[in-house]
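So the structure is just underneath, and the comments pick up after that.
One protein chain omitted, others in place.
Right, chain A next:
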Amino acid sequence: MGEFKVHRVRFFNYVPSGIRCVAYNNQSNRLAVSRTDGTVEIYNLSANYFQEKFFPGHESRATEALCWAKGQRLFSGGLNGEIIEYDLQALNIKYAMDAFGGPIWSMAVSPCGSQLLVGCEDGSVKLFQITPDKIQFERNFDRQKSRILSLSWHPSGTHIAAGSIDYISVFDVKSGSAVHKMLVDRQYMGVSKRKCIIWGVAFLSDGTVISVDSAGKVQFWDSATGTLVKNHLIANADVQSIAVSDQEDSFVVGTAEGTVFHFQLVSVTSNSSEKQWVRTKPFQHHTHDVRAVAHSPTALISGGTDTHLVIRPLMEKVEVKNYDAALRKITFPHRRLISCSKKRHLLLFQFAHHLELWRLGSTVATGKNGDTLPLSKDADHLLHLKTKGPENIICSCISPCGSWIAYSTTSRFFLYRLNYEHDNISLQRVSKMPAFLRSALQILFSEDSTKLFVASNQGSLHIIRLLEGSFKHLHTFQPQSGTVESMCLLAVSPDGNWLAASGTSAGVHVYNIKHLKLHCTVPAYNFPVTALAIAPSTNNLVIAHSDQQPLPNDKTLLYNPLPPTNESDVIRRRTAHAFKISKIYKPLLFMDLLDERTLVAVERPLDDIIAQLPPPIKKKKFGT
C-alpha cells in the first residue's frame, strides 16, 4: 500500500475523571455513568457499549447519585444539593431543583418508577412525586441524626432501607416513620473504628436487607425483626457499592481495594429448595476504589477511581459468542478530543477546562519500515488556553489552515483568530458571537478554512463564513419537523461542497453547501454511527457504526500481511485485503493523514493514566 512517516504523539496528557455512579436501565438496556467532574455519559449496551450521549461536567456539580425513572428519565443528585433531570433528546439539563437538605448523597426511584427518594446531608430522606414534566416535593421521612448515604426500596414499594453512619434504618413509606434501626458493628479486625459508614443497601423482596460498609463487611439483615442474619467479611478496606440483579438471585459488590465480588444464591444440596448466598467469584479488574457497580441481566458492570468502566459478562448467561461475551474495559470517551491543522502541522488537544496547541516536529531523514527517524525539530507546546467559568468544554476544533480555534461550553461559544509571525503567535478573540451559537455539540471547519459548521443542541446546524477577523452567518439548517435530535457528528467533503451530519439514532443527513439545502438522508441502520468521513477524490461517504463490523462476513480473516519477501504473487493476491492492520500502537485517540505520505497518531498509554492517579490502597503481599 505504501510507506508512511508516522508522527507518534504521546504527549496528550489526558486523564479521564473517575467514575462516581452507574445506573443501569433494563428497558432500554442503557447505562448512565457519572464521573467525578460532573460529566454524565449514556452507554447503549445493545449497540456494543457505544457511548451515544454525554452531558458535560461542571465544577460545582459533583454527582453523588444517579438513577433512572419511568419513561427513560434520568435524575442525578449531587453535593450542591440539587436534583437534576437530564433531557436525553436535546442533550441538556432539563431543570435543577434544590432539595433543601444540604448535599445529596443517595437517590432511589420507587419500583413503580413514579416516586423519587433522596437522602441528604442533614439526615433527611425526602420523597418527591415524579410528574410528567417535573418533580414535586411530597414529604420528609423521620429525620436521622447523620447523612443518608444509601437508599433502597422494597420491591413492593411499602418500605425503604436507608444506610447512614453506624446504622441502617427501615422506613415505612406510608407513615414515613422508622420501623427498625439496625446498628452495625464498628469493629474492624478486632479494632473499633471511629465510624462505620453504610455505603450501600439493597432491599430484597423477601425482606432481607443487604448492607455494605466501610469496615469491609457484607451483611444480611432480616428487616422484619431488625436482626443480623449473616456476615461476610470480604475486604480490609471499605466495601463501597452494591447492585442486585432483577431476579434477586445474584448481586455484586465493589471494594476500595479494586476487587469486585459476585454473590449468588446457590442451592445448599441438589434436591433441597434451601438456598444460600455464596460468594462465588472475585474479579480484580480495577486498581483503585470501585465506587459504583451495576448488574445487568448478563453482565456485572463496575467503575471507580481508576476511570475504567468494566463490563464483565456472566458467562453462564451468554448464549452466543460475540462481542457481548468478551470483557470490556472502557477508558476513553467515544468522541473526538483532538483536531489537527494539516497545513501547519498543529494539534489541538481538548481537556476539561483548557485547550493545548502543539506543533509537530519534523525530520529530513528517511528509513525503512519500523525505523525511528532522528528529529531535526522536536514538537513544541505553543499555547495553553484556559476556559472561563466552571463549565467543561464540550467540543473544540482548529481550522485546517491553523488560523482559527473554536470551542464551546454549555452556555458559551468561543472563536479565536491566531496570527503567526515567525515564532510568535498572537491570539485574538472574535467578539460578539451570535446568541444562537451557544452550546455547540460539534464544530467543524471546511477544508479551505472559510466556513465554520456548528451543530447546536437543538438539532439545528449553522453555517458561518469566516472573514479576516470577523464572520458572517450564512445559513441554518433546521431539524426536520418533529425531531429534536441533536447532531453529534459532522463531516465535510474536501472540495467543500457536501456536509454530512449524524445524530445518535436517525440516519445521516447530507447537505449541499453550495445550494444550502438538504441533499439526501442515508437510511438509519440499527446501530448508531460512530464516525463519518467523505473520501477526497470520489466524494464517497464512509460511515462507521458501533457494531464494529466493516467486514463482508464472519469468515474473512483479519491479519497483518507480511512483507512480500519470498511469497509468490499468487499467494500475495490471495491474501490481499482492503484492511491493513498494524498493532504496534498503544490506545489511539486520534489518527489523521497530514499529507499523502505522513500520518499523525495520538496514543495514550494506559500506564501513563494510572501513573497520574492517586496511589491505590497498598496490599502487602508478604508478611503482615
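Assorted remarks:
What we mean here is this: contacts are C-beta pairs under 8 Å (C-beta built on N, C-alpha and C of every residue); 3 or more make two chains touch, one makes a residue touch a chain; residues count from 1.
Definition applied: contacts and distances are computed from a predicted model.
Candidate names were "Cytochrome c oxidase subunit 2", "EIF-2B GDP-GTP exchange factor subunit epsilon", "Cell cycle control protein" or "Nucleolar protein 11", and the UniProt protein name of the unshown chain is "Nucleolar protein 11". Touch with the chain that is not drawn comes from one residue among A:Lys174, A:Lys368 or A:Lys386, which is A:Lys368. Residue positions on chain A in contact with the hidden chain: 1-11, 189-190, 233-236, 259, 264, 266-271, 281-284, 315-316, 318-322, 325, 360-363, 366-373, 375, 378-379, 561-564, 580, 582, 584, 599, 605, 607-608, 611, 619-624, in rising order.
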